[in-house]
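Quick one: the structure is below, questions incoming.
Right, chain A next:
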Amino acid sequence: MNYQYAEFEVVRNDDRCIRCRVCERQCANEVHKLVETKKGNFMISDETKCVDCHRCVSLCPTRALKIVKSDLTFRKNDNWHESNIKEIYKQAETGGVLLSSMGNPENFPVYFDKILINASQVTNPSIDPLREPMETKVSLGKRNHGIKRDKDGKIVPQKYPSLELNLPIMFSAMSYGSISYNAHESLARAARELGTYYNTGEGGLHQDFYKYGKNTIVQVASGRFGVFEDYLETGSAIEIKMGQGAKPGIGGHLPGEKITEDVSKTRMIPVGSDAISPAPHHDIYSIEDLRQLVFSLKEATNYKKPIIVKVAAVHNISAIASGIARSGADIIAIDGFRGGTGAAPTRIRDNVGIPIELALASVDSRLREEGIRDNVSLVVGGSIRSSADIVKAIALGADAVYIATSALIALGCHLCRTCQAGKCNWGIATQVPELVKRLNPDIGSKKLVNLLTAWNREIKELMGGMGINSIEALRGNRLMLRGVGLTQKELDILGIKHAGE
Partner candidate 1 sequence: MNYVIIGNSVCGIATVEGIRKLDKKGKITLIGNEKYKAYSRPLISYLIEGKTDLNKINYRSDEFYEENKVHTVFGKKVVKIDNDEKKVVLDNGKEIFFDKLMVATGSKPFIPPIAGYETVKNKTSFMTIDDAKYLMEHIDISKNVLIMGAGLIGLKCAECLLGKVKFISVVDLADRVLPSILKKEEAKSVQDVLEEKGVKFYLENSVASFEKNVAFLKDEQVLPFDILVTAVGVRPNVELVKEIGGVVNRGIVINDKCETSLKDIYAGGDCAETFDISFGDKRVLAILPNAYLEGETAGENMAGGNKTFDNAIPMNSIGFFGFHIISAGTYDGEKIAIEEDGNKRIFYVKDDLLKGYMLIGKVDKAGIYTSLIRNKTKLSTIDFNAIIKEPSLICFDKKRRDEILTN
Partner candidate 2 sequence: MKRVYVNEKWCLGCHLCEYNCAYANVGGINMYLSLKDKKISPNVRIEEKDNITYAVACRHCSDPICLKSCIAGAISQEDGVIKINKDKCVGCHTCILVCPYGVLHLTDNGVMQKCELCTNNGSKTPACVKGCPNNAIVFMEK
């Protein structure tokens, strides 16, 4: 007996269905099927396979389909939620660790939604971004500590390696392997067109994408996949991945079936072998060890490229960040607990880490207190959902943000959260050639460019309203924020006042 009931129902309006079979052809989960009988042709559906990805809904030319949540119910219980019961059934059946993908969907507070942004009225004029210059360029890296002069009194220019962004948004790490070739190409092309960066993730860099090197951040993770001299030389910055918001404290596991010929070449591992990223870097057990890796990478690239250290937002993040700021890293990237993943143990994803808003505020405050904020730039990610989230993050102290889930949604992801199955109907989180081809990078890159262009416009509008004309002037400007419905403790950590104060 199987207690796994269908989570969704496929509702087909048969008056509208013209039996074109696009639903059947496009569902990699094989939910829909045409059955020819003497009485006529019927479309049937195996709803147990449906993941609610909306591929069929989107392509149905007559809008004959909708997917609804099954209202099959367990007896109401405020302690034993439906999900608890279902997961127990699943584990009792399989004996396995539950896997999930994309970000933590549980009902934890979203602090961005409890923060409101200021605007100018009467005493200080707002700025119209359509009429006046508005700067969204951002430079990431160390900043000068005061002015140094030589013995003749001439200023000695101090030039640190940096990343130059036209807008305070970058695409965060997603490996080739976890996402498809076409998804990578879409990101790379969009980054180039927008004047920002995308990130290889820990999967190495496909040969075809070396040409986008100027807009690429190459990652060095615990598995060291695909890392060699050309790789490091090609990127504009190198990111050491210590942790990921969706699964802090654990490594990664890309199953062998996703290690196709091309992925294998890029990762430099045999075809079909599992790609296992260890939980820790086996050579890093202290800030001093981290410093060694930072400087090894700097040495390897002639001190020309900024080094990013990416960590997950965890309980003592401010102390960790303080250490990283002293390790020689140029940029700290912090990934909040809502950050996405191609696959993570459900328990980890849903229960480990802290919200990015709190992590960011406390790190920014700590670094300022210690007088080392200018040692590093801060980049935050982990569920940046809109331009308003970006403005709030910058006002809380970030220099720029990393987005990934938003970018995937722009590429067509419907957050069905079954990436781990490798059968992404949108051609994003899959290596199956027939599915990968569903994402045409001509369309994908255009959508990403559209999204970020739109967000950048909105950022300008929001800044103009506050009377601020550059990202630089917004950064850490927490006076521009007010909380609603937050406790005093929360307000203290965020470093903002309550609305009305």
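Convention: contacts are C-beta pairs under 8 Å (C-beta built on N, C-alpha and C of every residue); 3 or more make two chains touch, one makes a residue touch a chain; residues count from 1.
These made the cut because all candidates are chains of the complex that A comes from, given by their letters.
Only a predicted model underlies this, so the values are computations on that prediction, with no experimental measurement involved.
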Chain A is shown by itself; which of 1 or 2 touches it in the complex? 2
Which of the residues in chain A come into contact with candidate 2 in the complex? 15-18, 20-22, 25-26, 58-59, 61-62, 64, 433-434, 437-438, 440, 442-443
